[in-house]
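Omission of a single protein chain aside, the complex is shown with its protein chains in their original locations.
All chains are identified by letter, namely A, B and C, in their written order; residue positions are counted from 1 within each chain.
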Amino acid sequence: MIKVTVWNEFVHEREMENVRAVYPDGIHNCIKDFLQSDEIEVRTATLDMPESGLTEEVIADTDVMIWWGHCAHDKVPDEIALRVKDAVLKGMGLIVLHSGHHSKPFKLLMGTSCDLQWREGDRERIWCTCPNHPIAQGIPESFELAAEEMYGEYFTIPKPDDVVFTGWFAGGEVFRSGCTFTRDLGRIFYFQPGHEEYPTFKNEYVRRIIKNAVYWAKPVTRKNKLGSPHAVDVPEARI
Amino acid sequence: MIKVTVWNEFVHEREMENVRAVYPDGIHNCIKDFLQSDEIEVRTATLDMPESGLTEEVIADTDVMIWWGHCAHDKVPDEIALRVKDAVLKGMGLIVLHSGHHSKPFKLLMGTSCDLQWREGDRERIWCTCPNHPIAQGIPESFELAAEEMYGEYFTIPKPDDVVFTGWFAGGEVFRSGCTFTRDLGRIFYFQPGHEEYPTFKNEYVRRIIKNAVYWAKPVTRKNKLGSPHAVDVPEARI
Amino acid sequence: MIKVTVWNEFVHEREMENVRAVYPDGIHNCIKDFLQSDEIEVRTATLDMPESGLTEEVIADTDVMIWWGHCAHDKVPDEIALRVKDAVLKGMGLIVLHSGHHSKPFKLLMGTSCDLQWREGDRERIWCTCPNHPIAQGIPESFELAAEEMYGEYFTIPKPDDVVFTGWFAGGEVFRSGCTFTRDLGRIFYFQPGHEEYPTFKNEYVRRIIKNAVYWAKPVTRKNKLGSPHAVDVPEARI
Partner (left out) sequence: MIKVTVWNEFVHEREMENVRAVYPDGIHNCIKDFLQSDEIEVRTATLDMPESGLTEEVIADTDVMIWWGHCAHDKVPDEIALRVKDAVLKGMGLIVLHSGHHSKPFKLLMGTSCDLQWREGDRERIWCTCPNHPIAQGIPESFELAAEEMYGEYFTIPKPDDVVFTGWFAGGEVFRSGCTFTRDLGRIFYFQPGHEEYPTFKNEYVRRIIKNAVYWAKPVTRKNKLGSPHAVDVPEARI
């Protein structure tokens, strides 16, 4: 059983009618509904909960966290953002969606500005540029989203381990739309689609990609212990 | 002319006689002496100076910063560490030496714990594992340091762009001793040798490597402007 | 069920008594014995068989090929080497052991000289430098082989996807001992230990690593079809 926590700032859905029309129960519940299965147990958490819903207990009980945020990045306390970062370094998987590129945990883990170019909705085609990757399984060589927010290069992230998907926008831009990273023991997947005004999370391929990413990002069972520097006891040591 | 600022916490040299014996004027001045040339102008800065010696003016006037720190990482104010990080993202080169792996600016830029295994002095051999790299020019396939502090894997850093040097220790360990990274517009080189008790910075190959790294890490002249997200004006945009 | 073909040139074991003493049934049968399981079906093939044991039928029925060769690289017909290469590009996994670094299929897939430095037996320690990798699961942070042939840097291969293991030799060298590569749809793992005179393939960690690599290298199920360039029919095309 993989334990997933879907975190959503859950602001737009309550304040904007057009967003509520698309995601009446919030983006987090939409994601929960399509992820839940015999193998995946899903919990949701939102900004308005105590400790933003991300207590030590919740994080200790999470294999993979999914993050959606946009207008309230600054409302997430630094302490909570650091808690998420530290959990990733210890092995928790993290899937960052769309405007989460500017979220505190993602920026802390990347170490860069994570900036990009953007403009309002456009038609997007998503090309698979790493067909051998587990996250790409079951996805055709390309698929189309009739409306998505344009995110364009140059995207100021560290070089990804793999660029699994590359986005094409009708208005003339490209974007590294699906990127993987490893940080200490944690696996991270950033995925660009998912603007709150469009039904992106109802697209079958988007759902398959996020589900694939959950399986890919779950912690591996390990004997090795990392995370604290320690002196080594080596009899052969000499100088 | 490349403008270099060598930053040193400058604590061990004042408090420990055996360190002072090796670097009587401080590690920063030893580095300054071998770097200075017709093409490289060197300034030094230390923790005890106002704003740790790293005022906005100093950073604005720096092409490449070299960082040595160990026992006083926590004494560097967060504000100064963030200032260094931001300058790197805007293009300033950064060369982090030895125990600087746990310095605030390096950890902020890496996003990971930057932990490693260590023990007291051992004999080290440094192998070139990227002979085509500019930083490796003039360096033989391997060279030896009679005494260095052992730093061993697993080193919890993001995957480097290139592992230019790999260290071998007589006691039985290996280490990615020379690693390059790109973060936004800035180039970063981490180099493992340089313990305060040993005359590492007097070794001709170590000096050549640091000099090469200065040339490699200097900002490139650019027309592109990065650093702030902005909407694109594209007439073809449509939905 | 994963179908594995273990290919061995099978020359040393028949010609040298000391090798036969270690692997009386040949290296291929030693590997077959520890790999075989409810999930893994193993076939062996040797140079002296028709078409070197690698007919079109055998290759079509192979998910992962394991390759051991040394003194008879040149005896493998070019046609067979190309057949193996092409199968890898279409998705067959390939695990290349020890002196197979100079085998025809590996050199064809790498495109480089795959040279290295070497000398007779030494004590080796193998460090895990990618603990999150599937091939590293169940392996401690380091383990030791009392005797292995020294393979040292600089190893002239393309930059690996991941350097899962790094070797340390008592005589003073380091080596990228476990390297992964992706070539079209195929996954490749090169593993340095495995000299014919030493009981390396009886070491529990070596066995675990090869078993892990079999699971990692098996082809993924895919909808995408690759392998032939074709014009795209795009209604929006224009000029």
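Definition applied: contacts are C-beta pairs under 8 Å (C-beta built on N, C-alpha and C of every residue); 3 or more make two chains touch, one makes a residue touch a chain.
Computed from a prediction, not measured in an experiment: that's the story for all the values here.
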Residue, one of C:V6, C:M150, C:V163 or C:A217, that touches the chain absent here: C:M150
Omitted-chain contact residue, chosen from C:Y23, C:W67, C:F143 or C:F181: C:F181
Residues of chain C (touch criterion as defined above) contacting the omitted chain: 85, 89, 108-113, 115-123, 146-147, 150, 152, 154, 156, 158-159, 161, 170-173, 181-184, 224, 226-232, 234, 236-239
Missing-partner contacts on chain B, residue numbers: 128, 131-132, 134, 136-141, 182, 185, 187, 220-224, 226
Residues belonging to chain A that touch the chain removed from view: 125, 127-129, 131, 141-142, 152-154, 159, 162-163, 166-169, 172-174, 176
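Criterion: only the chains that are shown with their structure count from here on.
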For chain A placed onto chain C, the superposition rotation in degrees, Cα atoms, nearest 5: 180
Averaged-CA centre spacing for the pair chain B and chain A, given as whole angstrom: 31
Centre-of-Cα separation between chain C and chain B, whole angstrom: 37
Numbers and ranges of chain C residues touching at least 2 other chains: 128, 131, 141
